[in-house]
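Chains shown are a subset, placed as in the full complex.
A, B, C and D are the chain letters, set down in written order, and residue numbers restart from 1 in every chain.
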Amino acid sequence: MKVVPIGERVLIKTLKDEEEKTKGGIYIPESAKEKKKEGEVVEVGTTKDGKELPLKKGDRILYGGYSYDKFELDDQEYIILDFKDVLAKIE
Amino acid sequence: MKVVPIGERVLIKTLKDEEEKTKGGIYIPESAKEKKKEGEVVEVGTTKDGKELPLKKGDRILYGGYSYDKFELDDQEYIILDFKDVLAKIE
Amino acid sequence: MKVVPIGERVLIKTLKDEEEKTKGGIYIPESAKEKKKEGEVVEVGTTKDGKELPLKKGDRILYGGYSYDKFELDDQEYIILDFKDVLAKIE
Amino acid sequence: MKVVPIGERVLIKTLKDEEEKTKGGIYIPESAKEKKKEGEVVEVGTTKDGKELPLKKGDRILYGGYSYDKFELDDQEYIILDFKDVLAKIE
């Protein structure tokens, strides 16, 4: 089964805390409303003009915004994120 | 009788809980304001330019948003959904 | 006397409860803020570009939105509806 | 003295209750926030492109909206109305 985002959206896997500290090394202060701010791109939607969004499967991203469409599949949490809430790519 | 959405809207059948777990296997956490987030496309409207929306009858979708125009017909619940609230297609 | 909508508006006759159940067969749940959601098109305005709106006299429609400009004439209730609040045509 | 609306506005005479019932025959329910919803066009402004608005002196209109710029002159109440709040022409 594959979940393909419609429009300017990105499907990401949220990263578990352990993984977050090990791989990315980025610490988000407690005061931030939602702790997890790092994810891995799984599927990418398209712009209104049918162009590809400048992200690809496997990219590590930081994201902002406050409300997300979350769901779980096989114990992994996924988020369908508006592209405008993708803040940065971690290279 | 046929209900044809006007403009950038999609008519969907909401899926019953049993069906939802069997077919899609997607679990929506309780904290989500409205439990049901999965539907099946029944009829599709058109864009402002008269183009077809990129969905077709029978597509399984995930949808977001918080307020819907619901109605029932022959014990089945239907929603007329703004296309912008269709988050992803399940393939 | 004829009431001709100005701009992207539609003049509709709201349907009485009896009629609503007999003809359309659509049931709107009590939780919907305004029970009546079905109407019959009487007069149609034009788009900003002077084009015809894709509705014609006699069309049965479902409508959404929450505030309407209502008036009565000869015991019949009419609504002047923004076209964007017309959800679907019932064929 | 002549009052000429600037921009997409229309100067209307509001109709007195007696007149309203006799000529137009339209009844506005008590629940409407402002009872008077019928008027007669006196002067018409122009669109941003300098085109004429599709109304002329003497037209009977129904109008919506909730706040108006009112003034009185020789015991007659006038309203300078945004054109977007003109709902329909009564022919």
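The working rule: contacts are C-beta pairs under 8 Å (C-beta built on N, C-alpha and C of every residue); 3 or more make two chains touch, one makes a residue touch a chain.
Here the structure is a predicted model, which is why all the values come from computation and not from measurement.
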Complete complex - number of sequence copies, 4 represented: 7
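To be clear about the criterion, only the chains that are shown with their structure count from here on.
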Distance between the centres, which are taken as Cα means, of chain D and chain A, whole angstrom: 53
Centre distance in Å when chain A and chain C are each reduced to the mean of their C-alpha atoms: 42
Chain D, residues touching no fewer than two other chains: none
Complex contact set, residues of chain B against chain C: 1-7, 9, 11, 43, 69-73, 80
Contact footprint of chain B on chain C as seen in their complex: 24-29, 32, 37, 54-55, 61-62, 64, 84, 86-91
